[in-house]
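Only one protein chain is missing from this complex, and each of the others stays in its spot.
The block that comes next holds chain A.
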Amino acid sequence: MSETHGPAGTFIIAQSGGAAEAPVPGTGTHSGVEIGVPPAEAHGAGFPPFDATTFPSQLIWLAIAFVGLYLLMSRIALPRIANILEERHDRIADDIEEAGKLKAESEAAAKAYEQALVGARGKATSIATSTRDKLAAEADASRKALEAELATKLASAEATIAATKTSAMANVRGIAVDAAGAIVNQLTGDAPAPQAVEAAVDKAIGS
């Protein structure tokens, strides 16, 4: 018992030693400051870390404390932190997966839009082509109809012209016969026989 009491006891000895030194006259300014290891008896077995009398107590309490620490860590504290980290890890993995899914979806949507755009463009082109063709055909048809109409009108006009020309030519013969009869009557003084005039005019026209 005296060994373990040693350190606590020496503390008092060392202090009382210092206190006893103080009243000595003349040493006030220079103070009894001491550096270094005090006399051996001041620390019982000497250097405390090598004082074997304290070893059993230290070992027993270290064993209890460390086993307690190990149990607290392995049973409570570490699973708790591991849980938090795992939760976060899972959450991040989930979020990344979700983001990947959304990205794939948006890419698919973009692709579909692109396809729709291509289809629409194709359709627009085909509509434009067909419309143009239709319009061209219509224009063609109406032009042909107009041409046909014009052709018939031209034909009828030509027929009218021909008829008019024929009748005019007939009139010309009558006028020529009358004129020839009148000319002959003026020059000779007697009226020629109409048959003779007609024959002469016909002869002139026919030649």
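Basically, a residue touches a chain if its C-beta (ideal position, glycine included) is under 8 Å from a C-beta of that chain, and two chains touch if they have at least 3 such contacts; residues count from 1.
To be clear about the criterion, contacts and distances are computed from a predicted model.
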The complex's invisible chain, by UniProt name, from "ATP synthase subunit a", "Binding-protein-dependent transport systems inner membrane component", "ABC transporter permease" or "Potassium-transporting ATPase KdpC subunit": "ATP synthase subunit a"
Among A:88, A:121 or A:173, residue touching the chain not depicted: A:88
Hidden partner chain, residues of chain A it touches: 1, 3-5, 7-8, 11, 14-15, 17-19, 21-22, 27, 29-38, 43, 47-51, 53-63, 65-66, 68-70, 72-74, 76-78, 80-85, 87-88, 91
